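Dropping the structure in here first, questions after.
Omission of a single protein chain aside, the complex is shown with its protein chains in their original locations.
Going by the order they are written in, the chains are A, B, C, D and E; count residues from 1 in each one.
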Amino acid sequence: MPYVNIKITREGATAEQKAALIQGVTQLLVDVLNKNPKTTVVVIDEVDTDNWGVAGESITVRRARGE
Amino acid sequence: MPYVNIKITREGATAEQKAALIQGVTQLLVDVLNKNPKTTVVVIDEVDTDNWGVAGESITVRRARGE
Amino acid sequence: MPYVNIKITREGATAEQKAALIQGVTQLLVDVLNKNPKTTVVVIDEVDTDNWGVAGESITVRRARGE
Amino acid sequence: MPYVNIKITREGATAEQKAALIQGVTQLLVDVLNKNPKTTVVVIDEVDTDNWGVAGESITVRRARGE
Amino acid sequence: MPYVNIKITREGATAEQKAALIQGVTQLLVDVLNKNPKTTVVVIDEVDTDNWGVAGESITVRRARGE
Partner (left out) sequence: MPYVNIKITREGATAEQKAALIQGVTQLLVDVLNKNPKTTVVVIDEVDTDNWGVAGESITVRRARGE
């Protein structure tokens, strides 16, 4: 029954990579807590780099500096 | 004062259907908990089927199998 | 497959009232969008009145004024 | 280490305005709780006006009435 | 920079199990998307069984039936 929300910046994650996140975190919940994978829900949000901030700056600004 | 977030897959819900969700869940909170509808906020997120997983698989994969 | 999060202030909602919210919003998603209730997940968060703000004030302060 | 999620309707907020929100809320957490800005994360979600409801109506409908 | 929120029912997960979830999902984001673990944030919410619903029923009710 777990619900997992993964937020990442929108920077080209492929459908295959997103499928690997869904498969991996569902299995993690089986391994650690014996949760039923059939009712484990995973939602991935991809967020524009203008809309994500760390250390008071947007990721857009940080990427422009090469970080 | 309640806040409700409804997440569904992005598969063509119309503005009318989304308005019905907003109206319906606001009324539910009036009926069950006598909450003031004027300050009840509802946010609907529509999520790409590649970004939603159940049972370790994306909805894209499940839809391709006819589920 | 929908996921619904309902946030309310922690002011004594009973198990019966929370069950009514779960039942009601699950049925709403069946009625409006024909969603499968078996995989509809609802999570209710009850939030302390010190931790909820509207109009720049906590609910604790508003309740103390009789609002 | 705080995490802040700001949800607003998608109505033309500029990159500069979003940068101001990121900077401002990060500083607020320094000022009030002495939180380390380096690990403060801010995510801004812009939500379509059809997908945001207040008082049982979508923002689209309210804007059409001039509200 | 990813942010991960894991919601589970409050049914006795230990600090060691929660540490394993934090470690595991952080590593998953390194393996799949090469994300920097130093700025990966994980928040686990434990939700009372009265407050979690599936298929229109609370987990409390489902557990009482032996599910």
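The rule is short, and it goes like this: a residue touches a chain if its C-beta (ideal position, glycine included) is under 8 Å from a C-beta of that chain, and two chains touch if they have at least 3 such contacts.
Treat the numbers as computed from the prediction; the structure is a model and nothing was measured.
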| item | value |
| --- | --- |
| Chain not shown, its touching partners among those shown | B, C, D, E |
| Contact residue for the chain not shown (choose from B:I6, B:A19 or B:V41) | B:V41 |
| On subunit E, residues whose C-beta touches the chain left out of the figure | 15, 18-19, 22-23, 26-27, 37-46 |
| Touching residues (missing chain, whole complex) on subunit B | 1, 3, 39, 41, 43 |
| Hidden partner interface residues of subunit D, rising order | 1-9, 13, 17, 20-21, 24-25, 28-29, 31-33, 35, 39, 52, 54, 59 |
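The criterion applied here is as follows: only the chains that are shown with their structure count from here on.
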| item | value |
| --- | --- |
| Chain-contact steps, minimal, separating subunit D from subunit C | 2 |
| Shared chain contacts [subunit B and subunit C, defined touch] | A |
| Degree value of the rotation bringing subunit A onto subunit C, based on Cα positions, nearest 5 | 180 |
| Chain copies touching (subunit A, subunit D) - same or different residues, decided at half shared | different |
| Between subunit E and subunit D, distance of the C-alpha-averaged centres to the nearest whole Å | 25 |
| Computed distance of Cα centres, subunit D from subunit B, in Å | 20 |
| Length of the line joining the C-alpha centres of subunit A and subunit E, rounded to whole Å | 14 |
| Subunit E, residues touching no fewer than two other chains | 1, 3, 7, 39, 52, 54 |
| Chain-level touch network, classified as line, ring, star, complete or other | other |
| Pairs of chains, among all present, that meet the touch criterion | A-B, A-C, A-D, A-E, B-C, B-D, C-E, D-E |
